[in-house]
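Report on the structure given below.
A protein chain is absent from this complex, but the other protein chains hold their places.
Going by the order they are written in, the chains are A and B; count residues from 1 in each one.
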Amino acid sequence: MSRRPAVHALVFQRAVLLLATCILLAPIAWLITTAYKPSVDIFSFPPTLAFLPTLANFRGALQHFDLRHLLESSLIISIGSAVLSLLLGVPAGYALARAKARWTIGLAYFFLAVRTVPPVATLIPFYLIMRDIGLLGTWWAVILLNTTLNTAFVVWMMFCYFRALPREMEEAALTDGCTLFGGFWRVALPLVRPGIIACALLCIMFAWNDFLYPAFLTRSETKPISVALITAFGTKDISWGTLGALAHFSTVPIVLLALFLNRYFVQALTRGIH
Amino acid sequence: MTARQGGARIKRRLMFALEIAIAVSAIVSGSVQAQVKSFEGLTLKLASQNDQFAAVLADLTPEFKQATGVTVKVDILSYPDLLTKMTADFVGHTKSYDLYTTDIVWAGQLAASGSTVVLNDLIKRDAAEIKVDDIYPVLMNALGNFKGKQVAFPFAGYANILAYRKDLYEQAGLQPPSTMEDLVAAAYRLTDPTKHIYGFVANGQKGPAVAQDWMQYNKQMGGDILDKDGKPALNSAANIKSLTVYKDLFQKAAPPGAVDYDWDGRETSFRQGIVANMQTWSIGAAGYSDPSQSKVVGKVGIIVAPPGKGLPKYYGVGGWGLAINKDIDQKQQEAAWLFIKWATSPSVHKELNEKGGGSYIRISETHDPDLLKKYPFLPVIDESLVNGDGDYRPRIPQYPQIQDILGDAVNAVLVGNVEPQKALDEAQAKAARLF
Partner (left out) sequence: MGKQIELSRESSGSLISTKPVMTFARYRRLFLVLLCAPAFVYVLAVAVWPLLQGVYFSLYEYNLMRPASRAFVGLQNYRDFWADEAARGAIITTSIFTFSAVTLELILGLGLALLLWRDSVFERALLALLLIPVTVTPVAVGLIFRALLAPDFGVLGYYFAEWGLSGPRGFLGNPATALWTLVAIDAWEWTPLVTLILLAGLKSLPTDILEAAEADGATLAQRFRLIILPMLLPTIFLAAVLRSMDAFKVFDIIFATTNGGPGDATNTMMLFAVKEGLQFFNIGRASTVANLMIVCIALFSVAFVILIRGADRKANER
C-alpha cells in the first residue's frame, strides 16, 4: 500500500489503533503500578487510582529473589529453544510446502498433532526420563521439551508461509544455475523473513511465559522468572506488590526484544514475474 | 616455710588447677564444636511455602551458618507448586530438596508413602535439648504425627481465630460473640449493603478455598467430616444444617463477590474495612494493625473462634511442619535434623516471631513478655492451641480427594445450583468410593 491514503482514513486508522493499544495496555499498567503501592492501596474501597508510591516491593523482590539468575535462566531457555526450533522447523516447513507428494500433507498434520498434546500428559513421563538421563534440573531439559512444541509450531507456520509463495521464484533461480539449497536459502527464505521473525518472536514468548515445565524440571538455580511469578500465590493472600515488581523484570526484556526484531519485520518487496 | 613461700606454692597450685580446668574445658568444648563443626561446608536446600514465616526464615539462615557452618538455601514456593514439586521429588527420588515445610493436612499422605524421615526416635533422643514439653501437644500431633509416626516436626502453628470490628460492634451495642449462634446473629445485625458493610466473609471459591473454610465453620457448628470409624459421613444431619447456615450467610451477610473469594479476597475485604467478622488464621492477625496493609488499624479485636452453644471448646488448628527427605544421604539427614532443632529452639523461634513470623509452637512463646508487648493477642492463640483440634480437616491419605469433592459441593450450593441435602448426598457417594 504505497499510495497516500485519504487523510480521514488515516486519522480513523490511527484512532482505532490507539484505542486498541489503550485497552491492551491498561491492565498491564495496573499491574505495573501495584509494584509501587503499599498493599493497603492495591485494592481500595471505594476503588481509586491515587496512591502514595513506595519502593518496598522492589526491595522485597530483590532481596528474596535471585533476579540475575532468574533472568539469565529465562533468556537461555527462551532463546535456546527458539534457535533450535527455527533450525529444525524452517527447513522442514519448506520441504513440506514444496513437496509434490500427497502424503506430505499428512506429515504436516502430524507436526500439528504434536501440539495438541496437553502438557500434563507428557510432563511426568518426561520428568522421569530426564531424571534417568541426568538432565533433570538443567536448562537443557526445558529447552528440549520446549523445542518439541515449538518445532511443531514453526514447521506449521513456515509450511503455511512457504506455501503462499509462488514456486516460480525458485524455479527461475534454478534455471539460472542455482542449487536446490540455494533456491531455499537465497530465494525463498528472504521472502518469508517476516514469517521467520514472527516465528522467532513467538517461540521466545511461549518459552518465556511457560511455567508448568520449568516448575517441574528446573532446580532453584536454573529456575526462570515465569516460575518465580507463581510464588505470589500465598495461602493467606496474594503478594500483589511482589507480583507487580517481578512483572517489571518479566516483561521488559521481551518488549525490548520485540522492538529490536521489529526492524526486520518489513514488507517483503516481491517484484514477481513479468 | 616462710609465708611468702607458702603463698607462692598456693599460687602455683591455683595456677595449676586453673590450667587443668582450661585444658579440660577446651577439650570438652572442642569436641562439642568438633561434633557441630563436622557438618561444615554442607548445604541444605529447604523448600518453603510462601507464608509469612518464609521470608523471615530465609533471613535467619546466615545465623545457622555461623553456628554450624551449614549453608541453608531457602526456596520460597506457592502452595500448588510446593505440593507438586515435593510429591514429584518423592515419587522420582530426585533429592531436589533436603527439607520441606509440610502442611498440616499432608501428614496422612506422607505417612502412607513413607517419603520423609520418621522422627520419633530422634525426638526421644534429643528430648531435653528440644524441650519437648514446651511444645503444644496438639501441634506436635497435628503438624506431623499420623498414627504414631512423626513424619514432620512442628514449625509454624496457626490458630483459627475470629477477627472482628470493635467499632462496628460498639456502634450497634453488641458484645463480641461467645457462641457460633451469637456470631451468626451479629453478622445479620451488622450487615448494611447501602453502607457497603457486611457482617460476615469466608471463602466461597470452588475448590480447596471453600472446602477448608466450610470445614472449619462446620466443626464449630457441630458437624464432622468423618464418622467415629474414620469413614466419610458428609451428609450427616449436622453437616447439612451447617451448610444451610453457611449458604444463608453468603446470601444475606457476605459481600456479593464472596462466592468467588479465596483467601486473598476475604483478607482484602476485611482489611479494606467492608466486613465486620472474619475467622482466619492467626498468622495474619498482626497485619491488621499495620497501616501499610490495613485500613482498619486500631479497630480490630481478636478473640477465639466461637464454638456452637453447648458444644465443647475446640478451636481449629493449622500450620506447617518441617520434614526431612528420606532419600538424602545420612550426613545430610543429620544436618537437616540439626537445622530443625535449631529453627524450633526457643531462642531462634522467638526471634522468628519477633521479626514477624507469626508462627507459634511453644508455650513459652505465647507467654513471653517481649512478644506479648508486640502482639497483645497471644493469649487468644494460647487458649486456642491448648484446646486445639487439628483434625477438623481429616489428615488422612485421601484428604486431597475429599477436599476436592467438598470444594465442588459447597460451591455449587453457594451459587444456588443445588440444595445442601442433595449436594452432600452426592458428595458422600463420591467420597465413599475412595475407601
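Points to keep in mind about this one:
Quick note on the criterion: a contact is a pair of C-beta atoms (placed from the backbone, for glycine too) under 8 Å apart; a residue touches a chain by one contact, two chains touch by 3 or more.
Worth saying up front: this structure is predicted, and the values here are computed from it rather than measured.
Shown chains touched by the hidden one, complex as a whole: A, B. Summary of contacts with the chain left out: across B:159, B:190 or B:274, the touching residue is B:274. Touching the chain that is not shown, out of B:245, B:386 or B:415: B:415 (per the contact rule at the top). One chain of the complex is left out; on chain A, the residues touching it are 1-3, 13-14, 16-17, 20-21, 23-25, 27-28, 30-31, 42-47, 49, 87-89, 91-92, 94-96, 98-99, 101, 107, 109, 111-126, 129, 144-145, 147-149, 151-153, 155-157, 160-161, 163-166, 168-169, 171-173, 175-176, 180-181, 184, 190-192, 194-195, 197-198, 201-202, 205, 208-209, 211, 226, 229-230, 232, 238, 240, 243, 247, 250-251, 254-255, 258-259, 262-263, 265-273. The chain not displayed touches chain B at residues 80, 83-84, 87, 90-91, 109, 112-113, 196, 205-207, 209, 255-257, 259-260, 262, 265, 268-269, 272, 274, 400-401, 404, 408, 411-412, 414-415, 417.
The criterion applied here is as follows: only the chains that are shown with their structure count from here on.
The mean-CA centres of chain A and chain B are about 40 angstrom from one another, to the nearest whole unit. Of all the residues in chain B, the ones that touch chain A in their complex are 45, 49-52, 55, 58, 73, 75-81, 84-85, 88, 92, 94, 96, 196, 263-264, 267-268, 271-274, 280-281, 283-284, 291-295. If you check the complex, the residues on chain A that touch chain B are 38-40, 43-46, 54, 56, 60, 63-64, 124, 127-128, 131, 136-137, 215-216, 219-220, 227, 230-239.
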